[in-house]
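Every protein chain except one is present and positioned as in the full complex.
So that you can tell them apart, the chains are marked A and B in the order they are listed, and the count of residues begins at 1 in each.
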Amino acid sequence: MSDPLIQYLAIPLAKIVVILGVLLFIVAYLTLAERKVLAYMQVRIGPNRVGPRGLFQPIADVFKLFAKEDLVPANAEKFVFMLAPLLIFVPSFLVWAVIPFGEAFTIGGLTIEPFMADINIAVLFVLGVSSIGVYGIILGGWSSNNKFSLMGGLRSAAQMVSYEVPLGFAVVSVLLMAGSLSLVSIVEAQRAAGVWFVVPGILGFAIYFVCGVAETNRNPFDLPEAESELVGGFHTEYSGMKFAFFFLAEYMNMLLVSSLAVVLFFGGWLRPFPNVAALSFLDVIPPFVWYLAKVMAFIFVYIWFRGTFPRYRFDQLMAVGWKWLLPLSLANVGLVALGVLLLGS
Amino acid sequence: MSEQFPSLFDVEEMELSFGPQHPATHGVLRVQLKLDGEKILDAKPIIGYLHRGTEKLFETMAFPQCIPHTDRMDYLAAATNNQGFCVAMERLLGITIPPRAAYIRMILAELQRLASHLVWLATHAIDIGAITPFFYTFRERDAILDLFEEYCGARLTLNTIKIGGVPFDLPDGWVDRCSALVEGFPAHIDEYEELLTNNRIWKKRTIGIGVVSPEDAIEWGLTGPPLRGSGVEWDIRKVFPYDRYDEVDFVVPTGVNGDTYDRYLVRMEEMRQSCRIIRQCLDRLPDGPHMARAPKVLRAREGMIYGSVEAPKGELGYFIVTTEKSTQPYRCHVRPPSFINLQVLPEMVRGHLVADLVAVIGTLDIVLGEIDR
Partner (left out) sequence: MTDETPKPPAEDTPAPVDETPERPSESTPEATAEEQQPADEKPAKPKLSDEEKAAKIAAAKAKAAAAKAAKEQEDAEPKPPWEEKPVPPEHADAADDPEVAALAAAVADSVLGADNYAGHVTVSIPRDKVLEVCRFLKDERKFAFLVDLTAVDWPEREEGRFDVVYWMHRFEDSKRLRLRALLPDSEPIASVTGVWKTANWMERETYDMFGILFDGHPALERILTWEGFNGHPLRKNFPVEGIDTGAAIYPDVYPPGGGPVRDEEVEPPPEKKKPEKATEATE
């Protein structure tokens, strides 16, 4: 623990490998999960050929995408065309450096904290880095030399920028309750308060989740990639690994929004009512499993939205964001501030 | 590349060709759009990609040989296509069909209306973004197509209504299976309505979109749900009844505002009324021959005749001109409802956004096979 080589080199390297590996694995199987869950909602089965019950489908998809011909449209801006998927993919991975997954535990004398870093401005980091992804979308749409892609890119950019504002304010309401920008401290604050922040901040949670769905370009806010109108929007002209990057980045963002919802509002790795002794039998479930279960529940809600709702038209989407969510989120901040002042915790 | 994208404050029209290869145009339809950003300034539908010369072919074939060609026009509602031709021919030749044949034809036509409206609902919903109704509706449609297959051997291009009646009598047990389907159907319609009718997003996407006033609807010659959605209560089955539609009880649903939501409601209600008609026909199915006594070789007198039916898309009419003692039509012109309904697309869509274009094309319920013939 005190050996600097272990503390500053080996453990972080190991953490990087484990976190990246697990993330990639989860994201890959998330594609399969979406297809299967959506299928069952739609009275069909989903992929079931590759492997038992279709479990090897993501592997087959990876091989397929690797092997696909990499097409670059004739008049496309080549450099930007190749840069755009990276611009969307890298930030979505980078953000995971500060998300906490569980409590610190000890193995063989080593205390391992299951997160890469606990910086004291974690929330700002997350919001800032994930915004870089918008560049990837705009540049991808523009550099494809295709009117449909351009329209899709512009729509998406406008949508993401608009919905970041109420999202930020919803997060602010959590910060007021927790008193810190560090994600680990926010979870600790929920433990100290004895209740998940969703209970006092339910309005904030609702706003946060709706904005999160809009940020990730998912149904009912998936106009930028609306198949029936823009044939794929900003990623129409991409094929092979570049398309895979866009795809993976979208799922990573879904995971990110769900994780943040869990950390900010649902107590991270805490069990329900963490301070109530009568429920301590639930402690047999390790914290990481609690965290994972909650994240998976949110992913299910994402897929459920996709199977149920029609999509918003673009001007209606912007109207919802600016006319409804922004004033609501501001009001929410005011309410929470009042509550914190009066209740003092 | 930079001259394609004008400076920030220059309002330039963008010309976008929507189709002919596009997931949402319901076939090979091309709409030439003039856009100002997202707003549509003008839309011009360009058709003819599926033109097969059906009307020319009609002139080379004997009357009964024309019937399989009528199947291929509105391929989603083959039975009503056949029925239209046969109604016109029977008027031309003075044939009266037996009551059993009339009731079987009505059952087939209403089942076909259900199948066609199910496809409309599936594609309309999927264009607006709700991907789940597609799978539910096709589950029901498959059951209907199975009934058709049992009756005449074909699922899509039925070719099963002939001049003088129907070629086959109903197989054993068909009536029971049809009854079972029709009993369970309204529950399925409720299922679809639960997903869509009171959904806020659905309403936002369809209310106020593509409004047609009743005067405009008449002026532009609309028929079918687009006309009824605007409030004009007019259905060929009530006004010029054919095939004993005057003996069954049903209501013709009409809308109020003439927007997409009203047309959606009109078609959902039409599905319920079709179930009602089928149930009455099955209950009252008379005995008797299924084909009228007609000569083997049909020869017509010289004249012009027009016969029309209420197809799921609107008024489908056949204008047949014959010469003395001819066995072939001299001219057979089809009045396709989708062709005439599509004319009004520019009016409906001007000022709306591109996303609404897709909703409007869906609500007009066009089939390119019928438009292009």
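Of note:
In this text, a contact is a pair of C-beta atoms (placed from the backbone, for glycine too) under 8 Å apart; a residue touches a chain by one contact, two chains touch by 3 or more.
Quantities reported herein were computed from a predicted structural model and do not represent experimental measurements.
Of the chains displayed, those contacted by the omitted chain across the entire assembly are B. Across the entire complex, the residue among B:I97, B:I209 or B:L265 in touch with the chain not shown is B:I97. The residue touching the chain not shown here, chosen from B:L41, B:V256 or B:M304, is B:M304.
Within the entire complex, the positions of chain B that touch the omitted partner chain are 47-48, 51, 53, 55-57, 60, 91-98, 101, 164-165, 218-221, 232, 234, 239-240, 289, 292-297, 299-301, 303-306, 308, 315, 317, 319, 321, 330-331, 333, 335, 339-340, 342-343, 372-373.
Note that in this section only the chains that are shown with their structure count from here on.
The geometric centre of chain A is 45 Å away from that of chain B, both derived from CA atoms. Across the complex, chain B is touched by residues 41-44, 75, 77, 145, 147, 151, 219-220, 222-223, 226-229, 231, 306-316 of chain A. The residues of chain B lying in touch with chain A in their complex are 1, 14, 16, 22-24, 38, 125-132, 134-136, 139, 195-196, 199, 201-202, 204-205, 353-356, 358.
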